[in-house]
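A single protein chain has been omitted; all remaining protein chains appear in their positions.
What follows is subunit A.
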Amino acid sequence: MNPELQGRVFPPAEPYLVGREKVREFARAVFATHPINLDPAAAQAAGYADVVAPPTFAVVVQEHTLAQLLSEPDAGIDFSRVVHGDQRFTSTRPIVAGDLLTATLTVSSVKTLGPHSMVTAETNVTDAAGEHVVTAISTLVVRGEE
């Protein structure tokens, strides 16, 4: 992997409009049963504008930024050798259907451990007002040739 990736900031991905049915589809896929995830009336009764996305939904938005990293011509990352090491979501507020989100990826670190490399990618997600919603941090391990 190219060590010069460290510190690189990618251009913001195309804005992502969070759809109500997408939130419900994702919620069902992660076995979420809470009415605030599934029922707009329950979400509104709890003070939200619409259904609230499960805590890991930001991965859908983050995916677009990680695709930018993996396809970066000089990154030298072989996708078939990538293993997901760690994941973290740190939120200011939950994602709600109707949000228009913009995600920007920064490569915060690149490390080499013997034949393997580790890249930590931080995706900062903001809403239409430019306010912070969530930061998704992934550490990817790229296995070297044994």
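In this text, a contact is a pair of C-beta atoms (placed from the backbone, for glycine too) under 8 Å apart; a residue touches a chain by one contact, two chains touch by 3 or more; residues count from 1.
Note that in this section contacts and distances are computed from a predicted model.
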Name under which UniProt lists the unshown chain, selected from "MaoC/PaaZ C-terminal domain-containing protein", "3-oxoacid CoA-transferase subunit B", "Cytochrome bd-I ubiquinol oxidase subunit 1 apoprotein" or "Carnitine transport ATP-binding protein OpuCA"
"MaoC/PaaZ C-terminal domain-containing protein"
Given A:32, A:75 or A:121, the residue that touches the chain left out of view is A:32
State which residues belonging to subunit A touch the missing partner chain.
22, 25-26, 28-37, 46, 48, 52-56, 59-60, 63, 80, 83-94
